[in-house]
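Note that one protein chain of the assembly has been removed; the remaining protein chains are unaltered in position.
And then chain A:
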Amino acid sequence: MKFSVKTWSKSNGTTARTGVFQLGNCPQIETPALLLSTRKGLPHFISPDLLPSLPLPDSSLLHVSPLHFMEGISSKTISSIGGLHKMLGLHDFGFVAVARDSIQCLPECSATNKIGASFETPCGRLLIKPADYMRLISSLRPNLWATLADEVPAWVSKKRNQTSVDRTAGGVAFGAIVGGSDIEERRRCAQEVVKRNVSGYWIGGFGFGESTDERPALLSAVIGSLPKDGPRLISGLGLPEEVLQGVAAGIDLFDSSYIYHLTIGGFALTFPLHNKIYVSDLKKTGMGIYQTKINLKATVYRKDATPIVESCCCYTCQNHTKAYINHLLNVHEMLAQILLEIHNTHHYLGFFRSIREAIKEGRFEQFREMFIEKRRNHLAEVAVSA
């Protein structure tokens, strides 16, 4: 793995940065970057022959949950196939293993104990011992992996929080940072992890009900304790606003179930990606009609023969209309999810590109403010009209 920071945000009050990140045979990727969510190592609905249609190299980082392989295939078989890259036929992709997938496999802290970390999974509640996890990791051979963490949600008590940190930092060598909603615990955990020989930092325990307002302080407590030269990966921040919050704090890599959830709900991302369109759009149309996404199940799209986003160059927008996707959703055809995951992934990778450009051009804060402002105005409008 190689990582180096290229630019630091010049705006005040932000530690946003861009960098270059490289894993194994995977081409060099610019950060902040998105790890694509997968099910058993492949994107949920995008088969491997369709993957090259996504923007490269941006789409080369995949998040894999080792828990997906707890049943159906043994570690021994995965080893004999030769690990994830060979098993999935994706030799030039970077695999990042993080236990939770934020979809079906979620940490279940009430059942986590000294022996292992507990997760709710499609095969029931599983107690994963560090040794089991390590066995999985060594058979999967991901390019990067986060240590098994004891993630606790925001509402657990301080005492419980303390045990979480001890268990995670103790005896493990790779950097999972937890600590719930307690700033001191977060800092303590980060400091403990930094002492270990780790090549990067995984920040867990977010996206479990903490408020947006308390997040910046928690993030800066963690980031402030980390050395500047290591890559920082976070789980659980997926919405555009959350990503912007993470980037502002200095996060480099995001694993996110946002696209999956949009896709399953029949939504397509539509927000403008480039700042220029952004500004003129704002003036021309007023703030009212601004939407981040559209619901393609809505009957207004029944006869809409235009693509989701006119200027989008993804496979879906180049080949299909809103009317067709509306029909596919109506009749519960799998192709709807395939086309939506392609578009949404393409669009969200574009969002990350815009973020990087904004940081490089020293206008990240303006970019972020404008995005949030427009979003807020839109929501207000919706609330008024409702």
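Just so we're on the same page, contacts are C-beta pairs under 8 Å (C-beta built on N, C-alpha and C of every residue); 3 or more make two chains touch, one makes a residue touch a chain; residues count from 1.
Going forward, contacts and distances are computed from a predicted model.
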UniProt protein name for the omitted subunit, picking from "DNA replication complex GINS protein PSF2", "General transcription and DNA repair factor IIH subunit TFB4", "Queuine tRNA-ribosyltransferase catalytic subunit 1" or "RNI-like protein"? "Queuine tRNA-ribosyltransferase catalytic subunit 1"
For the chain left out of this view, which of A:Arg17, A:His320, A:Arg356 or A:Lys374 touches it? A:His320
Given that one chain is not shown, which residue among A:Val5, A:Val20, A:Ile73 or A:Ile183 touches it? A:Ile73
Given that one chain is not shown, which residue among A:Leu42, A:Ala221, A:Val247 or A:Leu340 touches it? A:Leu42
Which listed residue (A:Gln191, A:Thr270 or A:Asn330) would be found touching the missing chain in the intact complex? A:Asn330
Tell me which stretches of chain A touch the chain missing from the display. 39-40, 42, 44-45, 47-50, 69, 71-74, 76-77, 80-81, 87-89, 122, 302-303, 305, 315, 319-321, 323-324, 326-328, 330-331, 333-335, 337-339
